[in-house]
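The complex is shown incomplete by one protein chain, all other protein chains being positioned as in the whole.
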């Protein structure tokens, strides 16, 4: 069970209060009705699934109920940062390794 | 004209008293799910007669009324006297959402020197006084149910949950309470 | 005297507190504080089990959790039978009843031991190479025989009546292991003011001080210091001491799982008391003080009962006061076994010989042994043992070669050295480092906030152990910013013993003896030769060796054997040990009872059972319930003697003839509030919402972004800025989550909030021609006429004197109302409605009737008539898509190539040509019933019922190009014959839809 820092509750809480919500920073296209099949596939299906630092969404569903973003190393499961929805990706040390 | 329908609480008749622990259903109360942005807080605080808390995991209480911070734009307002909370909020023109949830939730009072330990049977948060002091309030989980936990005294907690989960929550509390540590 | 081998002057148990127990039906006497193993040994019983493969007689090897051999069944009563209990861990209680396992007919005469004679055939992995001919014989003959021979104990055959428990716990410093290192660390951390949890698997903390007779800490004998320290810690309010508690799993983010055993040591446990408790501890810093595990010597015949680990023999002596034999030989490759020999000698037990594999052992203990008159044979090997069910003699030869000597002995203590117990460290994903000098894997790089101290860290000198632990405890507390409380103890410690040195793999000079099999893994009967064979067959990774030979995979998980196996493989491959690899350690450290992991989650607490406010009434009126998600819903209300079919037929008939009352409280409800509420609804549902008038309702369809139907429900507009949304019963939580997801991350600019009101309202549906008559007397302040309150409208009012939301809606096609009242009033309002209903001939109906009535009208149930691959158009609901809308969730997904291609399955109705036949839901539909298998299937039946109101069966189905097939004849091939059907409209009753308007 992970321990996750909720950027809204401003403290670490047990994973049981959270729900993972997939890859982060995939914005729904503005003109979604007009995009190509390929663009829709990229938006809805293709995932980077990195072995290393993943940017992902969580929801503190049994806490403050907010969605937020996290950067986590998928090899160690260590969180490098969590930040509020709408904020840009944080600059992380060691990224790209 | 018919007579007003009677109330039946989901935990009617349930109670447990054990070594260092008492479990009891709380009396019916009125409750509001209040959602609002920062700008509306002064007006809403005024209307409700208490200062809506802005810090995570805190609450504000005034008389028999309390507001529990649940999220950055969400409060659970509880009035033990059964005041018409939606009516109070309706007078506020600042942008907000007030939804009556008096009957959605029910509450269990967990008290006694073992309260913290009994709650730890299902709640994964750190409930020691340093981390969860008197007045602290948080939505969290208890076993396989969601609850709102509010510490109203050194050894007193109020557990709010949706009514259909109350049987489970009470039963799990009772199971834990029956164990001597 | 509790047992002939109990020594009056030795041990710490109270000779006055005797307990009776039985083993295989034979009664014995032990003492309070005994384990089953120590009590058996006190009575001279060494033979306690049979091995897995060869059924060889086996004795007790260890004195703790690492025991591979001495597994027994403990039978408390018929329902409390626990297989595979380690006798070395099971505490004795009065009346304990233990039985041996894996033998027939008896432990001393086991037919399975014939396997031992056929052992040359049963080499490692032999089963992969045979049992293949004839093909059918594997399942019919070979596999059943193998299965019967395998397995150890017998699983219980009755449900377990015991309780289990769970606690979450948090601390600044968790100390795992309460030997000298753990106690010192806990003491330092506690005195520095940290919140400390100290866990130890033994009933009494002390660890190695149980046997280490020469240890002195703080000027006191080690054991005495340990007990004083425990008392000192227990008196502090910032310390929790958990004994009989094994730290078995180290998980991510410093969560450590502990299993506490609460009643297995009691003769008559309290019925309420949990048998075991799981602790899920989240620690700031973890101090691992898990000690080390002694390895046995690998030499021919090393498995005879009477041969055990040196420290085990010493524990039985010094702690339990039991002599493991009258003439006890010792075979070692390290110093610590000398201390065992000395302790035995001091108690007057003959030590005929001490065989040391090393050529020239030196040091204080070696000298002391010689001075004590023990014959030390350095540079010698034990090459064989004698005795059938118990050791009688050993054969000793010089490593360099020379004459064999036979030494009579009824017990042999062996020690090949100590393996640091790095299991939890490794589980924490820490990296192990191989210390070639001492041949040990030691904690290397930490991956979590933890520190290792004492023997598990490779520290072997007691003085250094305590010093290192004190430092680690204080530092751990310091990390958490704790404030010091009370005096700080700095005890000094010393012990004459060293735990360093040792060997891995077969003992020198003992490799090729003819004295029998040299076991590496006792329980799984893996010998040194098996490991060598695996390597010869190409198994180069230790993982392959393990899996091929099964070494290290028995219930002890190779605690005493893994390093031996690794060393043998490394030698064969001529590679350094770390290059062959070390198996990653996975939880649990020792086996954990399922019950402990389940905790409270059994029976009624397995999962919440959700009941509506009206449940009690339904129960009292004979309802049969069905599970829908976590809810119990009234399924149908049989009257005396009615079966389901009759009850449902009656309910269906009555609703359309008079009226029916239905508990719809479980429907999901979400209040959507805010100035942008309508804009939000436009995005979440396919339908248009902006122009829906206040007081009116609309049926809404929600899609996933991929264009498939996700949920549906009726939505009422209560005000310009307020919608009352309903969802399916099962869909309520995920719909709210889905809405919040879009609101918070894609449309955060919208001023709208969502609140679940599912449980705020009890919902009573009144449906049928008499619905208005039933409802009217209870409603205040609303004109219920069709003109004033037409179908698909909603009013806020009072019903039975309480605030209500009254919907004029229908899922039956009849005139219908749904009364929403605050849930605590639900039961009383239901009773009032029921009283009115009875006057008008109404019935209470359940979900089955609801399903039939809606199917008669062709209304879909999401999840039954749709399955996650159905678009609105497939379901015949294209009309519900706002044609002018430029955006809603799913708008693009809907337009993908395959979703608009011809040949999609569309929802249609089916009538069976024989009207009395009801199709089976899930039955497949074909155009040609005579084609060969595999058949081309056109679709399948999604819903099928007997329609009492139509007088024939009805069905809905998803069929390829279904809407173009109206009137077509299709076929439903069933195992017992083909059913002919005709494709029809989905509406079977009141096709013009007039009844709903009254």
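Going in written order, the chains are labelled A, B and C, and every chain counts its residues from 1.
Operating definition for what follows: a contact is a pair of C-beta atoms (placed from the backbone, for glycine too) under 8 Å apart; a residue touches a chain by one contact, two chains touch by 3 or more.
Quick note on the criterion: contacts and distances are computed from a predicted model.
Have a look at "Sarcosine oxidase subunit beta", "NitT/TauT family transport system permease protein", "2-oxoglutarate oxidoreductase subunit KorB" or "Urea ABC transporter membrane protein" and point out the UniProt protein name belonging to the hidden chain.
Options "Sarcosine oxidase subunit beta", "NitT/TauT family transport system permease protein", "2-oxoglutarate oxidoreductase subunit KorB" or "Urea ABC transporter membrane protein" considered; the missing chain's recorded name is "Sarcosine oxidase subunit beta".
If I'm reading the header right, one chain is hidden. Which shown chains does it touch across the whole complex?
The undisplayed chain, in the complete complex, is in contact with A, C.
Consider the whole complex, including the chain that is not shown, and state which of C:44, C:463 or C:587 touches that chain.
Of the listed residues, the one touching the omitted chain is C:587.
Would you mind spotting which of C:236, C:602, C:679 or C:696 touches the chain that isn't drawn?
C:602
Using the document's contact rule, name the residues of subunit A that touch the chain not shown here.
Touch set of subunit A with respect to the missing chain: 1-2, 15-16, 19-20, 22-23, 37-38, 40-42, 44-51, 54, 56, 72, 74-77.
At which residues does subunit C meet the chain that is not included here?
Subunit C touches the missing chain through residues 52, 80-84, 120-121, 123-124, 126-133, 135, 138-139, 143, 146-148, 150-160, 162, 164, 249, 251-252, 255, 257, 280, 429, 529, 533, 536-541, 543-544, 547-548, 550, 553, 555, 557, 586-588, 591-595, 597-599, 601-604, 606-607, 609, 626-628, 706-708, 863-864, 867-869, 893, 896-899, 920-924, 926, 933-935, 937, 940, 942, 973-975.
The rule is short, and it goes like this: only the chains that are shown with their structure count from here on.
From the C-alpha centre of subunit B to that of subunit C, how far is it in Å?
Centre-to-centre distance between subunit B and subunit C: 32 Å.
Whole-Å distance, subunit A centre to subunit C centre, using C-alpha means?
28
Can you list the subunit B residues in contact with two or more other chains?
Counting only residues that touch two or more other chains, subunit B contributes 124-125.
Please list all residues of subunit A that touch 2 or more other chains.
Residues 1, 14, 65-66 of subunit A each touch two or more of the other chains.
Which residues of subunit C touch subunit A in their complex?
168, 251-255, 280, 282, 429, 447, 705-706, 737, 740-741, 744-746, 748, 886-887, 891-893, 895-897
In the complex formed with subunit A, which residues of subunit B make contact?
On the subunit B side, the touching residues are 56-57, 70-72, 74, 124-125, 138-141, 146.
Okay, in this complex, where on subunit A does subunit B touch?
1, 8-11, 13-14, 16-17, 62-66
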